[in-house]
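Every protein chain of the complex appears in place save one, which is left out.
Labels A, B, C and D are assigned to the chains in the order they are written; within every chain, residues are numbered from 1.
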Amino acid sequence: QQRGPLVLAAASMQEAMNAAADAWAAQRHARPVLSFAASSALARQIRSGAPADLFVSADEDWMDDVERAGLLQRGTRADMAGNRLVLVAPARAPLRLRIARGMPIARALGDSRLAMANPDSVPAGKYGKAALAALGVWHSVANRLALGDNVRSTLTLVERGEARLGIVYATDARASRDVVVAGTFPAASHAPIRYPIARLTASRNPEAEGFRRFLLSRPGQNILARYGFSRP
Amino acid sequence: MSFDLEIDHRIGDRPIRLRAQAGAGLTALLGPSGAGKTSILNMVAGIVAPDRGRITVAGETLFDSSAAINVPASQRRAGYVFQDGRLFPHMRVRANLLYGRHGDAPLSFEAILDFLGIGHLLDRWPATLSGGEAQRVTIGRALLSGPRFLLLDEPLSSLDPARREEISTVIERMKRDLAMPILYVSHDRAEVERLADHIIPL
Amino acid sequence: MSFDLEIDHRIGDRPIRLRAQAGAGLTALLGPSGAGKTSILNMVAGIVAPDRGRITVAGETLFDSSAAINVPASQRRAGYVFQDGRLFPHMRVRANLLYGRHGDAPLSFEAILDFLGIGHLLDRWPATLSGGEAQRVTIGRALLSGPRFLLLDEPLSSLDPARREEISTVIERMKRDLAMPILYVSHDRAEVERLADHIIPL
Amino acid sequence: MILSPEEWSIVALSLQVSLVAVGLMLPVAFALAWLLARSRFPGKLLVDALVHLPLVVPPVVTGWLLLLLFGANGPLGRLFEQALGVSFMFRWTGAALASAIMAMPLMVRAMRLSIEGIDRRLEQAAQTLGAEPRRVFLTISLPLALPGILAGLVLGFARSIGEFGATITFVSDVPGETRTLPIAIYSALQMPGAETAVTRLAVISILLSLAALVASEALARRAGGGRTNHVL
Partner (left out) sequence: MILSPEEWSIVALSLQVSLVAVGLMLPVAFALAWLLARSRFPGKLLVDALVHLPLVVPPVVTGWLLLLLFGANGPLGRLFEQALGVSFMFRWTGAALASAIMAMPLMVRAMRLSIEGIDRRLEQAAQTLGAEPRRVFLTISLPLALPGILAGLVLGFARSIGEFGATITFVSDVPGETRTLPIAIYSALQMPGAETAVTRLAVISILLSLAALVASEALARRAGGGRTNHVL
C-alpha cells in the first residue's frame, strides 16, 4: 500500500487535522502522515531540504519565509482556516469582561498577570498585542504580562489559576474544560487570523494535492469548523 | 594490665579468637601471615567491632559486647601506625603530620621531625614520598596525635637499619618514660626480642 | 655482565646518579630510605625513562639515551615485585596471578601456589588479603610472567620467618639453576648477606 | 562582541538564576549523592528514580509538575509563601527553582561517582587520629570527593545556563524576571530571519559556560596537587 503524503502542520491544529486525515482515509485514500511542531521548526526543516508534501502554518510570516525561499509550488498557497482571539479566565474563578475600548482589564487582573503568547515571536501574541493596542489598553498591561512560548503554555497558566486572565485562540478555549471565555475580541481589533496551506516543491506524493484540495473543500472545512476554526 | 583482650570474631570464613592479658610495656603480637594480627589491631583501635568480646586498655574498657560498650575510634586515642600507611593524599606532609595533633603529644613536633628525619619533606605530597619516607611520616602522624597507647603494625619494615635503630630507641623511651601501652606487630625476631616485654602468639 | 647501569636522572629536586656493573647472580641495592632504590628499579623495568644513560641487562641494551633506544616495559620481561604491591583490585587472586602468564615461567603454577602458600586464596579479591598474603601474591604474579630477570623491592618485608625462609630458598634456586639476574632491594642485613653476590651501595 | 543593554540584563539575570540554582542545589545534591552512595535503605531505588526524573521526562512535563506543586495554588507553593514569604510564580526565584531541579540529576550522579571512589580506609585513619565524624567528613571525605563536586558544578551550571522547557512552562517568560538566555533564544528562533540574534545569544551562553569550565579546571588543578597517585 502506498504511503500517504507527509503533512507538516502547526501544533495547534493537531486534533482538527487528525480528524480531517481520518475522514480522507475513510474515502479509501492512504492516510496522510501528520507531523506537528511549532511553525518555526517546520519552516526551518523545509528550508533545510526536508522531503515533505504539505505545510500548514499557524503563521503567515513563516509561510512567507518558505515562499521566499522558493520552496512552495506556485499557485498552491491558500488560506485553509481562520480563528478568533478570546480572553479566558479560570473556570474556578470565572470572570466576564465586556471587550471594548478602554476596558478595565488591568483592574480585572488585580495583582495577577495577563498570560499571552510572546508578541514578538508567536502569532497569537502578535494578534493579542494588536488587539489590546487597538482597544487602547496595551500600556495598562504591558508590564503585567506572562509570556508563553506557545498558546498551550498560556492556557495552562489560566487553567491552573496562576494567571487570572489569558489571551488564546477560540479553538483552544473551546477544547479546555478548565477555562471560560471572558470575552471575544472584535475581529476588527487585529489582523485576520489565517492558517495558510501550501504544497512544497519537494512534494513527490501523488495524493498530496488531493488532500490539500480536500482540506479546502466543503467537507474538509466542515471538519475544521467542528474544532472551532472559522472560514478564512 | 596494659591490654586485656577477649575477642571472638569472624572475618570472611576465618574465625579469630583471642584471650590475652598483658602487663605494662610492649606487647608483641606474633603469628604467621594471615593469622589475624592486623584484624586485632583494627578491633583495638575501634575501626572494626568484634562480633563478641571485651577490650580493655590500661584499665579502660573500650569495647564490651555484653555491656554494649563501644567507644568510638575517635575517642580511643590510639596511636595507630597502619600496615598500609594511609597518608591523606590530598594533604601535604605537614598537614598529614598535624592532622591529629593533640596537646598531650609525648614529643614535640620538632623532636619528631628530627628523629624521623622528615623535616625536609614537610611541603611534599604523599604521592612523591619513597616507601620508607611515607612510613616515617605515618609514624610521626600517630605519635603527634597524643595517643594513650600505640598500635604498631610492622612500623619498621622498609626502613634502613640506622633509622630503625633510632626509632626503636624512641619507642623504648615512650614505653619506659611514659609508661605507654604498646601493641606491636613484627616478623623480625631480633626486633621483637629486643623490644617486647610480653609476647602473644597467634 | 648481569647488570650494566649508567643512570643520570632527576626526580623532583633530587639527582640520582649511578654507575655500576654487576656479574651473574643476585645484586643487592643498598642505601638509606629515599636514596633512589625504587627509582632505579623503575628505570630498569622501563616504567620511568632516565634523563640520560644506558641500561643493559644480561647483555641486552634496554635503554640508551645516546642511541635513542628505549625498549617498552611490556617487552623487557622484568619480573618486578613492587614495594607497594599493586595487585589489580578488580581481579580475583587467580586472575592476578595469571595476568602475565608466560610459557617460559621458571616454575609451574602449582609449584608457585605451593611454596608461596596461596592456594587457598585463589578466589579471593585482593582487598580481602592480609598484608603478607598480598605480598606473596605479588611475588607469585611476577614469577609466573616468565621473567628474564627479577626486580625485587623488599619482597620479604611483612612475611613471617618461615615463609621468608622458603621464598629465599626459591630465589636462590632461580639465580643458581636458571642463572637469572636479580636486582634486590632490602634493608635486612642478614638477608642481603645470605643472598647477595654483589652489592651496589647508593 | 558588544552587548546591548537588553542583552546585558538577560546575561545578568541568567547568571543570577544559574548561580543561585547551582548554589542552592549543591548541598541538596551532595546529601542525595551521599545517601545513595553510602546508605542502604528501603526505598533507595525510589529516591534514585526520583533524582533521575527530571532527566527522563521532557522538561515541559517537569515544568508542569512544578506548576502543580509550587504554583501560587500548589501545596508547596502555598507553604513557601506562608513559611518563608518566597513566591515562585513569574519570579526569577521560580526560574532558579526550575533550573535547580533540572540540574539535580547531573549533579547527584557526578558527586555520587566520586563519593563511591573514596578510599574508606582513609576515613578510618582520620578517626583513629581523633577526628569525630563531622571532621572526618569535612577534612577527608569532602575534599576527596572534590573532583565529583566540581564536575557536578560544571554540569549543573551548564545545564542551568541552557534550561528552557521547564522554566517557560513553570514561570513563563517575564522580561527582567524569568527571561533568561535560553528563553530569549527561543523567542528569537521563532521569528523568521532572527538567526543573527539567536547566534549572538547562543555565543554568549557558550562563553559563560566556557568561563565556568576554565574556572573549574583551574580549581581542580589547584586542589589536585599531588593527588594523582595514592601512595603506600
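Here, a contact is a pair of C-beta atoms (placed from the backbone, for glycine too) under 8 Å apart; a residue touches a chain by one contact, two chains touch by 3 or more.
No experiment lies behind these values; they were computed from the predicted model shown.
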From the list C:Ile55, C:Ile118 or C:Ala134, which touches the chain that is not on show?
C:Ala134
Write down which of C:Arg52, C:Arg77 or C:Arg173 is the residue touching the left-out chain.
C:Arg77
Given the full complex, what residues of chain D touch the hidden partner chain?
45, 48-49, 52-53, 55-61, 64, 105-106, 109-110, 112-114, 116-117, 119-121, 147-148, 151, 154-155, 158-159, 161-165, 182, 185-186, 189, 198, 202, 205-206, 208-210, 213-214, 217, 228-230
What chain A residues would touch the chain not displayed?
6, 8, 11-12, 14-15, 33-37, 41-42, 44-45, 48-52, 150, 152, 155, 159, 172, 175-178
Which parts of chain C face the unshown chain closely enough to count as touching?
45-47, 72-78, 80, 82, 84-90, 92, 99-100, 102, 124-129, 131, 134-135, 138, 141-142, 145-146
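In the analysis below, only the chains that are shown with their structure count from here on.
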Can you give the whole-Å distance between the Cα centres of chain A and chain D?
36
What is the distance, in whole Å, between the centres of chain A and chain B, each centre taken as the mean of its C-alpha atoms?
79
Listed in rising order, chain C residues that touch 2 or more other chains are 83-84
Residues in chain D with touches to at least two other chains are numbered 231-232
